[in-house]
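All protein chains but one are shown in place.
Order of writing sets the labels: A, B and C. Residues in every chain begin at 1.
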Amino acid sequence: MSTPLDLSTTLGNAWFPSPLFTASGCASSGKELAQFISLKDIGAVVTKSVMNKPRHGRPTPRMAETPSGMLNSIGLQGPGIDAFLANDVPWLLAQGSRVIVSIAGETVDEYSVLARKLRAVSGISAIEVNISCPNVESRGQVFATDCDTASRVIDGVRKVIGGEIPILAKLTPDVTNIVDIAKSVVDAGADGVALINTVLGMVINLDTMKPHLGGKTGGLSGPAIRPISVRAIYQVHEALPKLPILGMGGVSSGRDALELILAGASGISVGTASFGNPSAIASIQKELVTLLAQRGFTSFQQAVGYAHRS
Amino acid sequence: MSTPLDLSTTLGNAWFPSPLFTASGCASSGKELAQFISLKDIGAVVTKSVMNKPRHGRPTPRMAETPSGMLNSIGLQGPGIDAFLANDVPWLLAQGSRVIVSIAGETVDEYSVLARKLRAVSGISAIEVNISCPNVESRGQVFATDCDTASRVIDGVRKVIGGEIPILAKLTPDVTNIVDIAKSVVDAGADGVALINTVLGMVINLDTMKPHLGGKTGGLSGPAIRPISVRAIYQVHEALPKLPILGMGGVSSGRDALELILAGASGISVGTASFGNPSAIASIQKELVTLLAQRGFTSFQQAVGYAHRS
Amino acid sequence: MSTINKAATQVDATIIANKRIGAYHQIILSVGEAVRHCRPGNFIAIQVGGDSSRMVLRRAFAISRTSETAQFGGTVELIVAPHGSGSRWLCAQSEGVEVNVVTPLGKAFGIPVEPANALLIGGGYGSAPLFGLADVLKSRGCKVDMILGASNGSKIYAPMEGKRSVNSLKIFTEDGSMGESGRVTSQLSQIVAERDIEIIYSCGPMAMLKAITEIADQLGVMHQASVEESMACGIGICMTCVLPVKDEDGAISMLRSCIDGPVMDGSKVCWDLVGKSTESF
Partner (left out) sequence: MSTINKAATQVDATIIANKRIGAYHQIILSVGEAVRHCRPGNFIAIQVGGDSSRMVLRRAFAISRTSETAQFGGTVELIVAPHGSGSRWLCAQSEGVEVNVVTPLGKAFGIPVEPANALLIGGGYGSAPLFGLADVLKSRGCKVDMILGASNGSKIYAPMEGKRSVNSLKIFTEDGSMGESGRVTSQLSQIVAERDIEIIYSCGPMAMLKAITEIADQLGVMHQASVEESMACGIGICMTCVLPVKDEDGAISMLRSCIDGPVMDGSKVCWDLVGKSTESF
């Protein structure tokens, strides 16, 4: 037998024993998955985007299955940052799990407030700043669709956090040029980007003949969008080869994960696949090791961005 | 038996006996499908986007199947407008088929040149202006990703064509705000919009560990993108309720077509579904009639945009 | 370890039997050891469509009854209505086919500590979990009456063996094609009074659960309702299956029906707010 493949990865100055993470909003705060996978044996748990105040979210129905994918419209239901930090983070750390906290705000300020509360907590590996949500100060326009608002959010968080914890800006693919957005958040101080959030979609219910979701539109996720995530990751890695990318979008097997990795992802979040298969992340991790070894890689890092090399 | 349902539709001043059309690039110039469906019994044949000069297109491989979809990277291979008008249009008209000619250019001028050549031909029902292709004068940026270039193309074509033939601007969903683009092409003189072209995507080949397509990126089509097309059509119809929309993207059954129609489409183009099933358009047309009747509609027109009514 | 989903396991289960019964399919799955943790009210989440399926989500079904035999080990019985593409796929599978399942999931029906007079009300395939529940209640000394309803007789699921544990069974159909014509709530107040009902258990469409809640609240009878919301994950990680539920202080939270339900205290569910904008809370 050869030496075991080194699966570890880094995002900024944070180290993870494996590149497989949960996707924000697809693992709640971790407890629910613990029966099916060992949380300390995956790379990290990325928690559901938390806001400053508790929030009820959008009306039901909140989901629709679509060909090889699904739409969701949760509307960031959650307990608010205080309850989250009091209950969920300590539990995860007690499991020996690495924790990436995802934050979301309705205003540029709300993100800074959240960052301030996070700064006080020890043990968090990284912060994912979900800027793919509506900015109430700008007619509900999504922060990450505009270079200026995107960078103002990241700049605010960076100033509060200082240099200790890596900040990942989570971008939406619903933009004309995702490379421009990535560049602007990097300039504002992001250590990396998380690509991609869901794609805006809609399903019409043929019985009611109205939009099916309570929130009308929803986010498309799952294997259907994988070609979009691979493309986005490839484009951003090509433009910014040193920038750590946490890749996601439609990964449900080791081969899917490898596609995103070759395109340039240093870590992989698994979202929708866990709904269809609660042990998905563990299986994907196992399959990935085999696929990397079959291709002669001795460490995960060697494969990152390999599709760009000639 | 009740009176037969009126399936006819209009796009601008063009009348069609049925709202089901081929999608540009997914029916070549019609001949190839004639063995499987009766071309005169569908709404119209939308021909493959033609350019001024003959063109070889992109290197192979040109396609990859993806979950519930496919990527293509054809690169507008074609005979050029002169050969096209000499051979293909007369054949289609001889079949009794309605013809919508799709044109594509590399420069704003090329579109005007194409329009001039089309103006001389009689029998064409409408022109679809495919502006979802790269503008060589602007670092390959896609015309339809920018309000300004998009409207310059449409303005040029409109001036040449005059008011006789309806012009449909075909838009890409790969933009931050598709409603803005729709508004700008309408201001420039488009009679309607065709929504949506393919979504930019990529597949990495796990054997070569490089992008699979010869052209690296490709366009994602098929059922996977249907939630995106429904959303785009809904958004544009909401903002511009009088604007005729030729809807497409992932339609492979009558129920799919109905979704796009309720969202606001006055016509439906069927693309990828014909690859998997050469008689798809005929079946969809039949299924649609049943679905409309079951819901109490007596004409197709009543269903257009129904999801917006309260 | 977490306390959520703590009895759940994920296994490949073989279809032991698949039989059409009226409008439904009775499907028996061999799930092994997992069966020991299945209680009436729990559900099972099944992967559908096979290897190259375009359906990415599991389908949830109530566990109707369980058994353990030497031949098949632990088995669970489901009553499946062929509804959309996933349930139709499941109903079309033959014996011997393996499907991946996660079970038991969700909160089970609460069983009274003292013998009580219980009324079980099922709508359509909602009767499925009630027969297993009746067995348990009876074994605890409860008196069990049952009301079943559906639009027509083919949608009444009421197996012979199931009736063993019930003291009485009344059937209502909207078209009168079986039992009396009417709804399960038609004579509910009377029945509760006559039979001295102390607790109602219900499972069926949301509108039925709501109507039962109104009567139960009026009469001051406890009511455990098994709700049915669209579920993407079934294990509490997606937040799609939520319902507005009041706590003791009257504050409303959006609870996940997959882990805080499907069995809920009917009087706590804000039925009128289901599907409403949450700003109105």
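As a convention for this text, a residue touches a chain if its C-beta (ideal position, glycine included) is under 8 Å from a C-beta of that chain, and two chains touch if they have at least 3 such contacts.
Just so you know, these numbers come straight off a predicted model, no measurement behind them.
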item	value
Chains on display which the left-out chain touches in the complete complex	A, B, C
Contact partner of the left-out chain, one of B:105, B:166, B:201 or B:223	B:223
Contact partner of the left-out chain, one of B:67, B:173, B:227 or B:244	B:67
Residue touching the undisplayed chain, where the options are B:17, B:134, B:189 or B:278	B:278
Candidate in contact with the missing chain, chosen from C:43, C:61 or C:89	C:89
Chain not shown, touching residues in subunit C	48-55, 85-86, 89
Residue ranges of subunit B at the interface with the undisplayed chain	25-28, 31-36, 48, 56-63, 65, 67-70, 72, 74-75, 77, 214, 222-223, 252, 272-279
Absent-chain interface as seen on subunit A, which is shown	67-68, 223
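The definition used in the following text is that only the chains that are shown with their structure count from here on.
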item	value
Chain separated most widely from subunit C, comparing mean CA positions	B
Chain at the geometric heart of the assembly (C-alpha centres)	A
Intercentroid distance (Cα basis), subunit C paired with subunit B, Å	47
Centre-of-Cα separation between subunit C and subunit A, whole angstrom	35
Chain centre separation in whole Å, for subunit B relative to subunit A (CA means)	34
Shared-contact residues (touching 2 or more other chains) in subunit C	54
Sites on subunit A at which at least two other chains make contact	67-69, 222-223
